[in-house]
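The complex appears here minus one protein chain, its other protein chains still in place.
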Amino acid sequence: MAHITRRSLSALLLASVATATLGLAASTGAALADGPKKVVFLVNGNLGDKSFFDLGAAGMKQIKAKYGDAVETKVIEMGTDQTKWLPTFEDVSEQGFDLILSSTFEIADILSEVAPNHPDQTYVLVDGVMPYDKGGYENVYSVVFKQNEGSYLAGILAAGLLKDGTIPADQGTSIGFLGGMDIPVINDFLTGYVEGAKSVNPDIKVAISYAGSFNDAAKGKELALAQYRTGTAIGFNVAGLTGLGQLAAAKDVGKWALGVNSDQEAIFRESDPAMAAKVATSMVKNIDVSILRTYDLFLEGKLPVGKVEAIGLAENAVGLVETGNMKTLASDDLKKQIETARAGIIDGSIKVTSAFGLETDKLNALRDSVRP
Amino acid sequence: MTDRPLIAFAGISKTYGNGTLALDDVSFAIRPGVIHAVCGENGAGKSTLMKILFGLEQPTSGSILLDGEAVAIPSPRIAAEKGIGMVHQHFSLVPSLSVSENIVLGQEPRRGAFLDRVAARRRVEELSRRYNLAVDPDATVRTLSVAAQQKVEILKALSRDVRVLILDEPTAVLTPPETDELFDRLRDMRAAGLTILFISHKLREVRALASHVTVLRAGKLAGDAPLAAIDDEAIARLVMGQAAGPALKRGGRVSGTPRVVVSGVHLKARDANDRLEGIDLTVHAGEILGVAGVDGSGQRGLVSLLTGRAQPTTGAITYEGKPTAGLGTAALRRLGLAHLPADRFQDGGSKRMTLVENAIAGAHRLAAFSTGPFLKRRAMETRTEEMIVHYKVRCPGPNAPLSALSGGNAQKLIAAREFATEPHFMIADQPTRGIDVAAAAFLHERLAELAAKGGAVLLITADLDELLTLSDRIVILYAGRIVARLENEPGLTPERLGPYMLGLESAA
Amino acid sequence: MTDFDLASLITFIPAILRVTTPILLAALGVLISERAGVLNIGVEGMMLTGAFAGVVVSAATGSASLGFLAALIAGGLLGALLSFAVHVLKSDLILSGIALNMAAAAGTTLLLFMLTGDKGMSGSLSSKVLPHLTVPVIAGIPVLGTLLSGHHILTYAAFLAVPGVGLFLMRTPMGLRLRAVGENPESAAIAGINVRRVQIGALVTSGVFAGAAGAFLSMGYVSWFSQNMSAGRGFIALAAEVMGHGSASGTMFASLLLGLAEAASIALQGAGLPSELMQTVPYLVPVIALVVHARRRQRQLARA
Partner (left out) sequence: MIRSAFASFVITAVLLVLVVGIVLVPIALSLPDPLAVLDTFVFGPFRNPRHTGNIVEMATPAMMCGLAVAVMFRAGMFNLGVEGAFFLGGLATVATVLLVPLPAFAMAPVGILVGAVVGSSVCAVPGYLRARYEASELVSSLMLNFAALFIGLFVVNYFLRDPAAGAMVSFRIPAEAKLPKLIAGTRIHLGTLVALAACGLGAVYLFMSRAGFEARIVGSNPSFAAHLGLPIRSILLRSQVIGGLIAAGAGGIEMLGLYQRFSWQSLPGNGWTGVVVAILARDNPILLIPAALFLSYLQVGGDLIARNFDVPSEAVGLIQALVLVVVTAQAIMRNPRLIRLVTGKKPAAGQAQDTKAVEGSVA
């Protein structure tokens, strides 16, 4: 780097001026026409979480793939410093985007400050809710996922595999849950999972651990091993990159794992088939699908802006991956049982508790009821 | 062997990055197989010249000729390859390593991948036999006395097949018998064909040992002659640039009331060199009590008791009649204690802080220098400027860091601070070690002046000339006990002190 | 894990060794540089980079050994880089270490993205793992087998490295020079030792150990690289080294203590205590150990 000569430097500068001019011309030209729609997804963290941020970015790709030149998409990483989020929203709100998307509950507070200042701008909050009951926020559409519903099915699957002997009792008699942190969005998976498991076997035991981190795969593996060592036969990981450690543990001890958010079996199908084979299924949260759906609705003018939509099994926004290992692993009876539960949840005959708004005491009572 | 010089300095100049001219066109020659003395005050450039010869510093201009050929000595390693060894004033030993490890460091005998410790020990034993310098190869250097450490340092230099051995003020830390022994060893080495460069500012030693003397003053060559051709006064003139003033001589006055009384004091310490086993002594107002003793005879323990940094295990110390039990340094200083510590940069000041800060520290809570919680920086600065003038501290300015000062000037500033409180009791621990004659004389006058004004002074020094010049009475420490109490009569000589210092005689 | 009988205790020991391995490897690296007088704050970044290099190279070559080698080299290179900043540019050692950690976190993510199009993890790369070793005869013996056999090769390497590093520091010429440089650089220079070269060597070696620690994470614990997967273990290793008071065996015992605390906090999850409080255990234990040790030392001094 130190060896850039003066000549090469000036050449570089010249080249950059040339490109700059071209670039300027191009962008002016585009602006003159009734150009493509502009959509942006703001990540309040960094990509690479194998969870809602990556899935959100994937949704943006799907929009681009579907609409091609008719849309400009952009993903901005805001990082983990929360003080930077508001300035980013304010900047983006002034840059003429047709749709500004973002995700997670934390953004609700940010939007409650920004959205009223930009009434003509449309915002989408994925996996979080604006406080609509206090009025306002006519320009924000919120969509939340009922991960507890999908997790309910995962609970049925885990407990069912044990009950019907598909997983022999010598592998263990309890099921596991590995959370990233003891926080509501994680516990929303837990409540559904526990209730689903209990619906199969009221006496089921659930080993519950929290890693305190979302990027420590080694610790995730160690936590999972501790669960497997003490009688857990199948575990559900909801801990981002930490949770993937559970897969390595399952492979080592020959027990079973349940993935989350995206299809974790697919991640390793090529690179490590032996490990992929131990992922019974994954409880997916189709954030990408919902983002594409949001844009579709927006184009059609049908997006219910100013409201919250809760999407779950009924909208196919959450669910189990049934095409992978589960297809061969689960018995037909168990699959039927899961289907029944799905129908029950959709028609309202089965109510799944949500961790959102649940007091810490009640949550503890639920955890205590299944402690091994 | 011909008279061709072994080493010749040809027009050596050295300018430091900060613009200081340390050496200015110095040229002289050293013949093989002699003991060649280099004299001069502190800051005259002796050490710099030797560092250049040993490859620790590079000359700005000029060259060194070895056996008539110009050589570059970019590092101590190259110096060693060329047969030049050096015994440093501040020893270059690693305290936590053993004697043999220190000596073989850099040229270790190996057995496979490992250090051959047997061979290392053997090498040390062989060296110590050959040069008649007895050391324990397995002792950890940290536990050794200064004299023993110096032996290790010399052995380390000799272990590299040297032709030239540089000794930088080797006697500063030694007792007379130790000095004599060292000189005997050095004469042996010369007899064995070694060339020795002996740096000193003690004329008596130069006269006793060397055959040729070179005098440096303010970075320039001031004189160069065989010792046979020059008398002491001439050398002194060359060193000082003028005739030396008449020497101060005190002795015998005991006056005033007992100010500090130490009775039956024992001190248990982790370091055996610091232990005290039943000390009784009294320092009176108006006298200077000299404490002599081989380094590590309990001086450090005594100082830490008297300065409140340690409490006696048994026995008591009173200060103007009041027991000092439980009083810390701060309380004692408030009662009128002052202390010139032996290691001036370690304990006496902070190199990184400015002269003002060093000069006022300790007195900064006095009303003269602070109002409420704040310091009066102007008053501090004014006071420091006065000190700089009165104590003739050569410095870039009151806001320069202490590190910018030479050892002697730093010591003068520290002394200025300690004397400024008009102390009732002053502990002067090696007050002039390693500093030049003029600065030493100045400090001697201050100590005498303090005593004349009724202050009590405890003088701890390894420099017996200093001890005999300043003290009214003398006590000699050996292994934590007082082995002699002497009046400083005119006939008292260093030679009479020697046997007591080595524990061979006892008069107490 | 409520009943702590002997059997569960024995099954608990491999967990302690697993958790200890990366800490110990990194701490030995920290020890080597620290004895040479350079505190390696960048060990966290070196671990992360080692983990990354191991995965990428083993995936590219199909060889676990080459991947491991790459992890070592990557760690060593970062050690050289830190040396360059400290010795040539004369930058602040601590700050350069912090900067190295920042750069490693950003750089590995960026490179991962460029290689795989994914910022989170390297799931799409079929990287290799280093094997677990079964010690022939011992494996069959009930208790001893669990204790001594079946561990990861790097777990053995880490514990075997302890006497290795100890001997290197205390018994070899190089170790002697290294300690001299760390304790008194001026003396070492006078003895003809090239201080800078020794310190560079120590930092590079330190990086190699950190690289091995990283490789254990990505080629032992799991078989992929993920963002920031070192997760603060480098800092734990720094603590272990300080607690070990400069000796290899002390560093090992400190690492084991930290590993034990971490493994215990993992095993005690699900005992009904709030998980957050359990997670403080691995961090409070070293502080308590430090105080206990310091008090004992003070009492010894007082007695002397």
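Each chain carries a letter (A, B and C) given by its place in the written order, and its residues are counted from 1.
Criterion: a contact is a pair of C-beta atoms (placed from the backbone, for glycine too) under 8 Å apart; a residue touches a chain by one contact, two chains touch by 3 or more.
Please read all numbers here as calculations on a predicted model, not as lab measurements.
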item	value
Contact set of the excluded chain (shown chains only)	A, B, C
Sole residue of B:K14, B:R333, B:R383 or B:R433 that reaches the chain not shown, by the stated touch rule	B:R333
Hidden-chain contact residue, picked from the options C:I23, C:L72 or C:A85	C:A85
Interface residues of chain B (partner: the chain not displayed)	16-20, 307-309, 328-333, 339, 341, 346-353, 357, 361-362, 364-365, 370, 373-375, 377, 396, 399-401, 403-404
Residues belonging to chain C that touch the chain removed from view	34, 37-39, 85-96, 98-100, 102-103, 105-107, 109-110, 113, 182, 185, 199, 232, 235, 238-239, 242-243, 274, 276-277, 279-280, 282-284, 286-287, 290-291, 293-295, 297-298
Residues of chain A (touch criterion as defined above) contacting the omitted chain	1, 4, 12, 15-17, 19-20, 22-24, 26-27, 46, 76-77, 79-84, 86-88, 90-92, 104-106, 108-109, 112-113, 127-129, 144, 181-185, 212-213, 356-360
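Heads up, the rule we're going with is that only the chains that are shown with their structure count from here on.
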item	value
Whole-Å separation of chain centres (CA-atom averages), chain A against chain C	33
Chain centre separation (chain A, chain B; CA means) in Å	73
Whole-Å gap separating chain B and chain C, where each centre is the average of the chain's CA atoms	46
Partner chain C, residues of chain B touching it in the complex	54, 56, 75-77, 80, 86, 88, 92-97, 101, 105-108, 110, 113-115, 117, 156, 268, 270
Residues of chain C that touch chain A when the two form their complex	1, 8, 11, 15, 18-19, 22, 59, 109, 112-113, 118-121, 123-127, 217, 221-224, 226-229, 231, 262-263, 266-267, 269-270, 272, 274-276, 279
Chain C-facing residues of chain A, complex	46-50, 54, 182, 207-210, 212-213, 215-219, 221-223, 225-227, 229-230, 241, 244-245, 248, 267-268, 270-272, 275, 367-368, 371-372
